[in-house]
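Removed from the display is one protein chain of the complex; every other protein chain stays in position.
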Amino acid sequence: MTNFPKPDAATLMEIYRRAVLIKLNDERVIKEMMAGKLVTPYYSPRGQEIIPSALSVSLRDEDTICTIYRGTHDMLAKGFPLDLLWAELAGRATGSCKGKGGTMHLTHPESGCMVTTGVVGSSMPIANGLAWAAQIEGNGNIAIANFGDGAANIGAFHESLNMAGVWKLPVIFICQNNRYAEHTTLADSTAVERLSTRAAGYGMAGITVNGNDPDEMYGAALIAIERARAGEGPTLIEAMTYRFNGHLMGDAGGYMDKAEKAEAVANDPVPALRARLIAEGITSDTELTALESDIGLQISAAVEAAYAAPYPDLAELTRDVYATAA
Amino acid sequence: MTNFPKPDAATLMEIYRRAVLIKLNDERVIKEMMAGKLVTPYYSPRGQEIIPSALSVSLRDEDTICTIYRGTHDMLAKGFPLDLLWAELAGRATGSCKGKGGTMHLTHPESGCMVTTGVVGSSMPIANGLAWAAQIEGNGNIAIANFGDGAANIGAFHESLNMAGVWKLPVIFICQNNRYAEHTTLADSTAVERLSTRAAGYGMAGITVNGNDPDEMYGAALIAIERARAGEGPTLIEAMTYRFNGHLMGDAGGYMDKAEKAEAVANDPVPALRARLIAEGITSDTELTALESDIGLQISAAVEAAYAAPYPDLAELTRDVYATAA
Amino acid sequence: MNDAKPITMIEALNRALHDAMADDPKILVLGEEVGDKEEGGITGVTKGLSTKFGTTRVKSTPISEQAIIGAAIGASLKGFRPVAEIMLMNFVTVAMDMIVNHAAKLRFMSGGQTHVPMVIRTMTGTGFGSGGQHCDYLESWFAHTAGLKVVAPSNPADGYGLLRSAIEDDDPVIFIENLPTYWTPGPAPVPGSRVPLGKAAIARQGSDLTIVAYSRSVLEALGAAQIVAEKGISVEVVDLRTISPWDRETVIASATKTGRVLLVHEAVRKHGIGAEIAADLNEVLFGKLKAPIRRLGAPFAPVPFSKPLEDAFAPNAARIADAIVSLMKD
Partner (left out) sequence: MNDAKPITMIEALNRALHDAMADDPKILVLGEEVGDKEEGGITGVTKGLSTKFGTTRVKSTPISEQAIIGAAIGASLKGFRPVAEIMLMNFVTVAMDMIVNHAAKLRFMSGGQTHVPMVIRTMTGTGFGSGGQHCDYLESWFAHTAGLKVVAPSNPADGYGLLRSAIEDDDPVIFIENLPTYWTPGPAPVPGSRVPLGKAAIARQGSDLTIVAYSRSVLEALGAAQIVAEKGISVEVVDLRTISPWDRETVIASATKTGRVLLVHEAVRKHGIGAEIAADLNEVLFGKLKAPIRRLGAPFAPVPFSKPLEDAFAPNAARIADAIVSLMKD
C-alpha cells in the first residue's frame, strides 16, 4: 500500500469535514434518543466515519450508493441533506421519504443515495443494477455497495460479486468490517481470516485496508474507483474498522471484548485525523473548532425543523404503493 | 497430485463396475425414451461416470449423499437399487418414492441417497445438516453434496461452504464441472477460472482434479474423506468432466462447441478405464464382457419389472403430505 | 380486425419483446439463457433479441436469481425497464427478498422518490412429469404483496398485449406464463396492441353460472363450458388476465347476472386466489347469490410425478364440468 495515491491537504480537510459531520450527527441522534425526543431503531456508525468520508471525496454526485440500516455515515458523506435526514428519522412528512421509510430506508436519489436496506446483504444485488445502468449509458459513473462483515456470509454477496465480476460492472463492494454482526464475532461466523480473500473467487480485485486510516482508505478507494470508471471491473474492499456502540441503541454490547473495545475507542479515528491536520499544519484548532460549531448549528437547525414539521397525513398509508392509487 | 493415494487393482475394478453400470443404465434410459416407453424429463450423466464411482468406493454405506436432477450416476454409484430406480422413473407404485418423486427426486435412505433436488444449489445446505448430524453423533460418517459448475454461482453454495468451514463439518462438496449450465458455458457465468479457488474464501481445502481420471478422482476424494472423518473439516473438489449429451433429453446441444465435444467423447472415460484394466492386466476382455452383460441383465430385469408394476393409486395424491392425513 | 394466421404463446411473447425493445431503448432483458448464444431461452421466447439489440441490453446471467432481480431493480431505479426472466416459478423462492422486500416496496419506502418499473417473466405448469419442484403456482404470494401486480395471460393475443402493458407499467409486474400451453396456437395479436392491466375479459358469455379463471384454467373452463352446454347449462367464463389487481367490476357484474360462481385455478385451492375473490364476492353479494361460491383448485399436496397422479392434480375440463353440474344443483 506504499504506492497508493495519497490525499492532498485539501482532500484530507474534506475527509475530516465529512467524518466530523457524521460523528457529530451520530452524537446528536443519541442525545435526542436519550432525551426521549426521538424514538426509532438506530444503528450507530460511530467508529466507521473515515470509510465513507475517504471514499466519497473521490466520487461524483452522479455516482450512486446502496447502503444498510447502519448507513447514516455513508449517506451523509455522499451528501444526503441533513434536514431531510432528520425529518425522516423523526417520521415527519417533510422527511426525504415523507416519513414512510424511516431510519432503515433513508433514500435521496439527488445525492445518489438510492437504496437503504434493512436486509443483510441486499445492498449488493441492487448496486450491480445501478452499475449496469451506468455501463449501458457509458457515462463513467459507478455504484457503491456498502455492507458489513456479517453480510459477507449471505448468498446475495456471492451472487452479486460473481455477476459483477463476469459482467465487469463499474461497482465497488465496501465491506465495513466492524468485527461484529449483531452479537457475533467474525471468527464465529467464518473460517476465513480476511474476507477480501474471496475476491479471487470471482476473478475480481480485492484488498483489506485499515478503514480507519484516511490515507489507506482514500488510496484503496481511489484505485478501485478509477478501475471501475475505466471499465476494468469491480473491486472488493474490506475496510477494517470497529463498531463503537452496540448493534443498535439499547444494546449495551455486553458480549463485546472490553479491552478490544477500549483500544478501538482510544484510537477514535476522527479525533486522530483532527490532531493530524493540526500536527501537519494543514489547519488550526481554531479553524476546526469553527467548522465543528458550524456543523453543530446545521444539525441543530435540522433537528428543530424536523420536530416542528407535521406527521404525514393518514392518507399516506396507501399512497406510493403503486404509481396510481388503486 | 503425485503423492495422492492410488486405487489398487481391486478398487479400480470396482470403480469400473460402478462406472459401467451408470453408463449402461444411462444408455438404456435413453433407449427406452427413444422408443417412447419411458416419458420423463431426463438429465443424462453420460461422461461424468468416473466421479461418483471413484468417490463412492471409499464411502461407507452409512455415509450420505445429496444430489441433483442429473444424479443417477451419483445414486447408482452409492448403491441405489436398480429396480426401485426404474420403477420410480416409470412413475410406478413400486418406485423408491412410490412414483411420487420421479426422476428429479429419487430418494433411497438405506443406500444413503437422502435428497435429490431439482433446484440448483440446494443439495449443499442439506448436506451440511446430514454432516452436522454425523458430527453430533460422533460416528465418523460423512456427507457428500453433489452439484454442477453452474450451481457454484448461486447463493446456497456460498452459505453452505462458509457454514461447513466454520463448523468444520464432515462434508465434501463435489462440483462436477461439466463445462455447461444448461446452455451457458462456465466462462459466461463467472470470471474465475477454477471454481476450487473459492475454497480459500471459506478457510477450506479446495482442489481441482480431472474427474474423468480414476486415479486423480480417487486420490482427491480419499484425502477429503479421511479429512472429514478425522474431524478436520470440509473440502471442495472441483471435478473436471464433460456433459456428453444436451442438458436434458430433447436438447440437441446445438450451442455446444463441436470440436470440444468431439474431443471429450473421443476420450470417453468409461471405455478408457476398461482399456486400462486390460492393458494393466487387472482383468480380461472376457471377464469384463461377462460383467457388462450381467449388468445389462440386471437393468433389463429392473426395466421389465417397472413396466409390469401398477401406477400409484389416486389416493396417493394426498398421502405423505403430512405424517397423518388431514 | 386482425386476420394474421394463428401463432403460439412463445411467438407472441417473442414478438412483444422485439417490438417493445425496438420502441424503447430503455427496455432491457436479462435472465438465464436469454441470449441468442444460449438459444434465446430454453423455449426460445427471447430468440433473436441479443442479436438485434446487443448483449449489453440483452444479458444472459449466471444461475443467480437474487442477482438477476437485484440487477433489474438497480437498473430500473435509473430509468430502465428491465424484463427479468426467472426460468421457472419455483425458482422465485430464492429471490423473494429482492422481489418482496425490495422491488415491491421501494416506491413506498422512498416516499415515491424511486420506483421499480420492471417485469419478472416466469413460467410454470404441470403436465410434463417435472414433479414437485418445477410446477408450483405461487401467484397468491405475490397477490398478497402490496406493490406488485400479477398478470397471467391465457392466449397469445393477450400474452402480447399484456406483456407490452406490463413493460410500460411503472410498477413491478409478475408475469406468469404457462408451459404446457406455450405451443397452443391462437389468433395473432395486432402488432403494437395493448391489453390494459387490471381488466378482465369475458371469454365466453353465458347466463347460468360464472367461472372466474386465469391462465391455462381459462382454456379448461372453456372446454367445460362446451361440455355442459350440451346439457343446457349456459356458462359465462371470465378470464381475469390480471390477478392483482383483479377486475372486481367485471366479475361482480357477471356474478350478479348469473347468481352462481365457480372459481378455478391450478394452484392449490387452500389460500389460493379463489379464496380472496370468493370472500370478497360473498361480502358484496350477500343474500343475492343462488348458491354458495365454489372453488376448484389443486389438492393440498405437492405436484406429483407419476402421470396418472399428475393428470388428476389440477382442474381440467372434465372436472370443471362436473363441478358446474354439481353447482347447478346447489
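Some notes on this structure:
Chains: A, B and C, in written order; residue numbering restarts at 1 for each.
To be clear about the criterion, contacts are C-beta pairs under 8 Å (C-beta built on N, C-alpha and C of every residue); 3 or more make two chains touch, one makes a residue touch a chain.
Remember, it's a predicted structure, so these values are computed and weren't measured experimentally.
Checked against the full complex, the one of A:36, A:138 or A:254 touching the unshown chain is A:254.
The omitted chain makes contact with just one of the residues C:15, C:105 or C:121: C:105. Which of A:163, A:181, A:237 or A:295 touches the hidden chain is settled by the complete complex: it is A:181. In the complete assembly, the contact with the undisplayed chain comes from C:295, out of C:78, C:164 or C:295. Residue-level contact of subunit A with the missing chain is found at 39-41, 91-93, 95, 97-105, 117-121, 150-151, 153-156, 181-184, 188-190, 254-255, 311-312, 314, 316-318, 321, 326.
Not every partner is drawn; the one left out touches subunit B at residues 64, 66, 95-102, 105, 107-109, 114-115, 117-119, 122, 124-137, 143, 155-156, 159-160, 162-163, 166-167, 319-323, 326. By the touch criterion stated above, the residues of subunit C touching the omitted chain are 66, 90-94, 96-97, 99-101, 104-105, 108-109, 131-133, 136, 140-141, 143-144, 146-147, 244, 267-268, 270-276, 278-280, 282-283, 286, 289, 291-295, 299-302, 304-305, 330.
Methods note: only the chains that are shown with their structure count from here on.
Centre-to-centre, using mean CA coordinates, subunit A is 40 Å away from subunit C.
In this assembly, the C-alpha centroid of subunit A lies 45 Å from the C-alpha centroid of subunit B. For the pair subunit B and subunit C, the distance between C-alpha centroids works out to 36 Å.
Among all residues of subunit A, those that touch two or more other chains are 155-156, 159, 162-163, 166.
Each of the following residues of subunit C touches two or more other chains: 61-62, 64-66, 94.
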